[in-house]
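Quick one: this structure, given as structure tokens, is what I'll be asking you about.
For this depiction, one protein chain was excluded, whereas all remaining protein chains were kept in their positions.
For chain A:
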Amino acid sequence: MRKLIYILLFFCLISNAKTITVGRLYPVKTIKQAIALANDGDIIIVTQGVYKEENIIINKKIKFLGKNFPVLDGQNKAEVLSVAADSVVIKGFKIINSGHAALDDPCGIKVYDRNFVVIENNILDNNFFGIYLQNCKNAVVKNNTIKAYGKQEQLIGNGIHCWKSDNLQIIGNKISGHRDGIYFEFVTQSVIWRNISSYNIRYGLHFMFSNDDSYITNVFKGNGAGVAVMFTKNVKMFNNYFEENWGDSAYGLLLKEISDSYIFNNRFARNTSGIYMEGTSRIKVEKNIFEANGWGMKIQASCMENEIVNNNFLGNTFDISTNGSLVLNTFNSNYWDKYEGYDLNKDGFGDVPYHPLSLFSVLTENNPSSMILFRSFMITLLDKSEKVLPSITPDNFIDNKPLMKSLPL
């Protein structure tokens, strides 16, 4: 009997949900008016048009849907859309021109301390911050296109900024022109999947103090400084593309103080440095492709117990470089296209160990301007003799079982 009452009550609630349509031709003309009229569980449908209402606050559990991408224009004054209720769905809007301010970070869409918010299929253009999740749980940010035209790091915010959150899903977004494409700080148990983050001013993905996250099948291309993952443990990085991150301190992937993570099946192509590691430990780097980078991997001497296994190093200027003589990492069964050994017993592994560290990469590490002598005959001679009799480079910096053929990855 009691169950029946509950079910009846449930249906009553459902049937109570009403739909409010906003538009020029409808009785409700403005979005703020519609939100004021709505109750929890209602649906607001906004029809096509330009709505110049800055600071729209959604403080009820509603579905907020756009029809044919209505434009919400912040007129460069303030935040466009603020969410202050659980389980809000925002779908199908074009949100443009949020204000620019350093003190209160106005955003395209900002969610304050809420759970189960869904932000899907929106276009964000020329906002200070794109989507900002502050202290949220179980939020979904999906298939949004986020674009900005930042010129300087200090004058633009991040595309998707997540702070102190848990269980987020960032899926299928396209982000460009912001400071950091995706920014994670104190975000745990979250997934970043199938995003394209390109041509942002600083990092494509910036990751700090965010444990137990994974990012899978993303493309990070042409960002000012690549991707940074810092002060974190248990991160999984699978199937990502890190491409064309060129410049002064640009890295395909910057790892700083990371532990117990797994880097699998990624592709690092045409970066100044493919991976830069500093203070990382217990990381497994497996089945990745390093192709046409300036430096395949830069492993600082502060790294330990990392395993670099079964990777392909193809056409990099330098495969590996390091800044000290201490070697606490293992290299095994990688394919190095610069390997010149032989395989007499035909087991697929070279019979002589490979020294991935060339003399010249050590020289340039100490004295960057010596790059001017690269590929000079003199240097080639020195490099060859160093390979035979290591004196400057650490002699235990070796791959004992270099592969003879590249792995089909």
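Going forward, a residue touches a chain if its C-beta (ideal position, glycine included) is under 8 Å from a C-beta of that chain, and two chains touch if they have at least 3 such contacts; residues count from 1.
FYI, contacts and distances are computed from a predicted model.
Taking the options "Dihydroxyacetone kinase, N-terminal domain", "Carbon monoxide dehydrogenase", "Thiamine pyrophosphate-dependent enzyme" or "ABC transporter permease subunit" in turn, only "ABC transporter permease subunit" matches the UniProt protein name of the chain that is not displayed. Here the missing chain is touched by one residue of A:231, A:349 or A:374, and it is A:374.
Among A:203, A:242 or A:295, the one in contact with the hidden chain is A:295.
The omitted chain makes contact with chain A at the following residues, 246-250, 270-273, 292-295, 314-318, 337, 364, 366-380.
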